[in-house]
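For reference, the structure is listed below as structure tokens.
Just one protein chain is left out here, and the rest sit where they should.
For reference, chains read A, B and C in written order, and residue numbers begin at 1 within each chain.
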Amino acid sequence: MAKVKVGVAGYGVIGQRLADGVALQEDMELVGVADVAPTLAIRALKEKGMPYKLYSAMPENQQLFDKLNIPIAGTLEDLVQNVDIMLDATSAGVGAKNKELYKRYGKKAVFQGGEKNSVADVFFHGYANYEQGLGQDFLKLTSCNTTGLIRAVDCIDRKVGVEKVAITIIRRVADPGDYHRGLTNALQVDKAPSHQAVDLMTIMPHIDATGILVHAPVTHGHIITVLAKTKQKISKETLLEYFRENARIRVVRLEDGFLGNASLFKYARDLGNPRGDMYEIAVWEESIVHSGDDIMFAINIPQESDVIPENIDAIRAALRMQNDRMEAVGLTNKYLGMRPNKGV
Amino acid sequence: MAKVKVGVAGYGVIGQRLADGVALQEDMELVGVADVAPTLAIRALKEKGMPYKLYSAMPENQQLFDKLNIPIAGTLEDLVQNVDIMLDATSAGVGAKNKELYKRYGKKAVFQGGEKNSVADVFFHGYANYEQGLGQDFLKLTSCNTTGLIRAVDCIDRKVGVEKVAITIIRRVADPGDYHRGLTNALQVDKAPSHQAVDLMTIMPHIDATGILVHAPVTHGHIITVLAKTKQKISKETLLEYFRENARIRVVRLEDGFLGNASLFKYARDLGNPRGDMYEIAVWEESIVHSGDDIMFAINIPQESDVIPENIDAIRAALRMQNDRMEAVGLTNKYLGMRPNKGV
Amino acid sequence: MAKVKVGVAGYGVIGQRLADGVALQEDMELVGVADVAPTLAIRALKEKGMPYKLYSAMPENQQLFDKLNIPIAGTLEDLVQNVDIMLDATSAGVGAKNKELYKRYGKKAVFQGGEKNSVADVFFHGYANYEQGLGQDFLKLTSCNTTGLIRAVDCIDRKVGVEKVAITIIRRVADPGDYHRGLTNALQVDKAPSHQAVDLMTIMPHIDATGILVHAPVTHGHIITVLAKTKQKISKETLLEYFRENARIRVVRLEDGFLGNASLFKYARDLGNPRGDMYEIAVWEESIVHSGDDIMFAINIPQESDVIPENIDAIRAALRMQNDRMEAVGLTNKYLGMRPNKGV
Partner (left out) sequence: MAKVKVGVAGYGVIGQRLADGVALQEDMELVGVADVAPTLAIRALKEKGMPYKLYSAMPENQQLFDKLNIPIAGTLEDLVQNVDIMLDATSAGVGAKNKELYKRYGKKAVFQGGEKNSVADVFFHGYANYEQGLGQDFLKLTSCNTTGLIRAVDCIDRKVGVEKVAITIIRRVADPGDYHRGLTNALQVDKAPSHQAVDLMTIMPHIDATGILVHAPVTHGHIITVLAKTKQKISKETLLEYFRENARIRVVRLEDGFLGNASLFKYARDLGNPRGDMYEIAVWEESIVHSGDDIMFAINIPQESDVIPENIDAIRAALRMQNDRMEAVGLTNKYLGMRPNKGV
């Protein structure tokens, strides 16, 4: 069977990882990546020997690439013509402009959380609403926090039903290597409710969600505390069982040395994961407590990489590569080298 | 009427502020403060001209003080004999030892949150259980987080009743100037439930409380998100009204520039408050949201100073200076320069 | 003798402290302060009961002040007409515009380090080139780092002559309470030479200065290492003696607990200094080492407050209040509550 042809627009934090993730899928071909200028990520691509073809999203910058002997395979427009679907990981707002190009050539596209909802036909999450993405032209992924949060909530919801969630997001303000944003010795409170709670409801409209987001001056992994009102009370052990069945959720223990978000980053590096990334969110076993009949727990969101699997799921849905949700996410996981789902 | 005589053991972060707070009370006399060695705080006391008499809690260190020409008024034992009550703000565990000395001379004492509960006859909070402290010999205050949290919860509880709270504490890991503890670019998760939730229940046993604590690498102000299940649903405006009536709670707005914990620290400095301290906890108006019928909000805990008023309340209770709760806390507030309570 | 009338434009981090400092000078009268909007600092001024008269620098914002019942004494233009000299602590670039207003009314002004050099007739430092400021109309102060650095270098230069300095500045990136700039888990290198080294040479043209600046994610105090080539070799003890004679330099010791920039911030709070500020730079005794015949040491720059004394010196120079350098700085120091100079 012919491989599905995929292009990636925007070779930044997310775009690089999307390219790597697509390249691992045995039923997909990464045609190339596009960017506007020789950023550090592009320089690294050059130093690695150009494993991916590079297309220029801003032809007037050609001489910048030439100066560095970085070969350009064509323009973004060329790339679009050569693919079945684009993963658009450009800066917020650029995706909406690129959409015109995708439409011109009748190509599907997947946008990231930073774009406005109106850019897409459907707001998509691989596990939670795969079916709604089937055959759609334009899909928008949820943000890193929302994607990870929905994984945990959907996992419980499918088992016992979730009525209500109240979350507190401790948001890392920058990625490692960021110099264009930052916060020093301060926590910053956002206007509530957090958009992540609101976004969860667009994917899971049967759940009442709200929450407060506080920015913290760290670079590794958001931490979210989730208080979930389930339709029937579940024990800590039952919750752990649910989470352990899910390939995109990793249960960890303080006792074993997973003390916080930075331990998970270190562990992913020690695992030899590409770029030291982790696709799974993590749940701390010792964080689980009951509040009356409700259950509360803390999860870690590896913000640079957790949306990669759901983006690849989106390709599968948009192109109807698999019609079955579990078959689709299972293939994504398998090719990404994740452990298999046990259920749901 | 003769002033009540108060001594302070331990002239650290809390002890210094207790001394300052007591010195402001017109019905109290600060007899002196005691410490073991010429720390930076003691050096600052010397540079200020010794506004408080200093007693030595470790006579073998006499030469250290002599070398710096710091006058010593006597030993801790001398101090104890000259007071009606001691505020013990020594390092965790030392208070339990000092208690023997206090008992020997038949003196009352107030211990801080770091001591074990067994050190005291009653676990005390000025607003929440003032009456239980009346006439007691040994009182233990709640920690800075718990003290502030109880202020907010008690304030609601007295109006409409609170059944349950679930909290997320984003804990600042160090105070400004601390070099003996720290955390760098990491969030750290504690085993749940947090002790603050458990401690709240010792003061307010009719409430079911739980929560998760995450340490963050900042020095100004813990932030706690509180989800409260009230006996009857209250509106955001009603909640704000309750908080505004309470002299120890300050309602602030993101819109006005109070963006997070550091804004409050800056504001206290700009107010000209001694040491740049703030006695009030703060609530962010824009953080208040409903989760079904429950209400959720974020508060700021100025960890260095928020327990000072409740410590002074404890003196009033232990010595039966006032038998009425509102009269007692009102006097404490007045002498500390805080605005008057409007109700409750 | 009539007091000199002073106005302050810009009531931010520096402006607030300038106002406080001028208000302490017995031979000066603070006519008022001006700002454009009800910032947190202005709200604090209101909460304190308006100890200083407030003038509006942006009359179209009148209703913002009215809404908060903040009394406005007039416009910035009114303020300018009522003073002998303005201290301009507005945002970088605004001072140049305000200068037109000052000229219109024939008033002198002192600008801060953020303005371009061309705004002023002379680049001024109280200790290093007081005489050059005498009678000038427009003076520009050096930045906080340069001001503190020059204090140390000038102190040595006047004794034994300094030929060359090479500095490394570890720059704190934000002030406590700042949310508009920041850096998270990163050090940032600036293009060398640092402007502070270049600026030093405008004040002390006989010295060859260069250096490298690295931004660090902290809020309390820049630290500068200085390698100075002196005309004759001096011992560590001699250097300490020089520094100890200077009222604006504080010699501290690691051994005493002054472990870094944050210890000095804490100490200033413990001293009860207004806003927890310190006017002095500090030198760590144990940092002093020789590199051949040259001498190297580390200093702390309290970035929010160290330029206040030199600003007040500038008033004295511009208005020829004192013609003698040591008399002028001595008065500034005295009224600010600093210890007396011993020499130089």
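Note that in this section a residue touches a chain if its C-beta (ideal position, glycine included) is under 8 Å from a C-beta of that chain, and two chains touch if they have at least 3 such contacts.
Because the structure is a prediction, the values reported are computed rather than measured.
Note that the absent chain touches A, B, C when the full complex is taken as a whole.
Residue B:182 is the one among B:93, B:182, B:292 or B:337 that touches the chain not shown.
Only one of C:39, C:210, C:238 or C:341 touches the absent chain when the whole complex is considered: C:210. From the options B:64, B:160, B:174 or B:201, the residue with contact to the unseen chain in the full assembly is B:174.
Shown as candidates are C:186, C:201 or C:240; the residue that touches the absent chain is C:186. Only one of the listed residues, C:166, C:249 or C:268, touches the absent chain: C:166. Where chain C meets the omitted chain, the residues involved are 164, 166, 168, 170, 172, 185-193, 208, 210-212, 214-221, 223, 225, 227, 229, 254, 259-263, 284, 286-292, 294, 296-298.
In the full complex, chain B touches the hidden chain at residues 173-174, 176-179, 181-186, 188, 217-219. Within chain A, the residues in touch with the undisplayed chain are 16, 39-41, 43-45, 47-48, 175-179, 184-185, 220, 256-260, 262-263, 265-267, 269-272, 274-276.
To be clear about the criterion, only the chains that are shown with their structure count from here on.
Ranked by distance of CA centroids from chain A, the top chain is C. As a whole-number value, the distance joining the C-alpha centres of chain A and chain C reads 48 Å.
Measuring from the averaged C-alpha position of chain B to that of chain C gives a distance of 35 Å.
Between chain A and chain B, the centres computed from C-alpha atoms are 43 Å apart. In chain A, the residues that touch at least two other chains are 185-186, 188, 217-219.
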